[in-house]
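Just one protein chain is left out here, and the rest sit where they should.
Now for chain A:
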Amino acid sequence: MLSTIQQLLEKQDTQTLTAALLHSSRWLLGERLHYGPIQQRGLMANWLDITTHFETVELCAKVQSGDVEAGVFCLSSASTTTYFIAQCEHRNGAIKQLLQWVDSASLAAHYNTKEAPGYDNSMSLPFWPEPDPLQLSEFDPQLHLKTTHAGINDVVASNTSDKSKALLSQWWQVWQGFDTAGIKELYSDATHISVNSQVLNKEGSPSVSSWLTQLEGKLHRRYCQLEQVITDESNALVRWRIDADLKTDNGLIRVRLPLATMLTFKENKIVSEYWVVDSIAFEKRFGAPLPF
């Protein structure tokens, strides 16, 4: 059903997606859940506006398992590349849930540059949704041995291969367990790994290990939680979140960073990995920019 999104973006086909959405379908964008035809039409109109600023739309990676399908979309123009990840829960042609995480910072920079004759690279989009209200509670982030913390084996489907489980567990150990030494086993020099539009391990950009160090160093009392993992033989979408303390101009605040990471793997190595974080949603919600 990702094709309905592709058709919307490439052919401005609003009707196919509209027909697939149910009365009770929910659509996440900008960390806000939208329901009903009025809100759905508004979102479609905004996407159509966005696509006028890009030349191509490409589905870069995809995973499907049971009723769930997810993919990384790449919006490109001569000067920029913006990624977003979409996930669909669907059955018999009907979409119950459509979740989207967008590199909104890159989108805003490109959108505003094109929109205004002068150069306006502000980190805002006039139509980006206000995130849903969120009340965070403090909790103990320590991984006590006798308490339960979600691991890969707890969240993958029972039919996931042992090979995939082992690789994803290793991946989780790197990012959740701050295992910098594990990076070499998991990634090769040829791995494409991007965090939003920034490609890591390239000249002038951080290495994978310095990205991990930034996460650990700038997000204090960091706790990583797996939400959902969708896998097939060589791809996985990992939905996860980091709850942490963030130093801001107004002191230390508790924040939540929702993350969507799409992995493609081959022979126990990761071939490509796309991270998407909605920076505008984060800033709107917490009144502070992402620290990296």
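Heads up, the rule we're going with is that a contact is a pair of C-beta atoms (placed from the backbone, for glycine too) under 8 Å apart; a residue touches a chain by one contact, two chains touch by 3 or more; residues count from 1.
Please note the rule applied: contacts and distances are computed from a predicted model.
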Hidden subunit of the complex - UniProt protein name among "Electron transfer flavoprotein subunit alpha", "Nuclear transport factor 2 family protein", "Xanthine dehydrogenase YagR molybdenum-binding subunit" or "Cytochrome c": "Nuclear transport factor 2 family protein"
Per the touch definition above, residue among A:Asp154, A:Glu185 or A:Glu233 touching the missing chain: A:Asp154
Absent chain, residues of chain A that touch it: 22-24, 26, 33, 35-36, 38-39, 91-92, 94, 96, 130, 132-135, 137-141, 146-151, 154-155, 223, 225-228, 241, 243
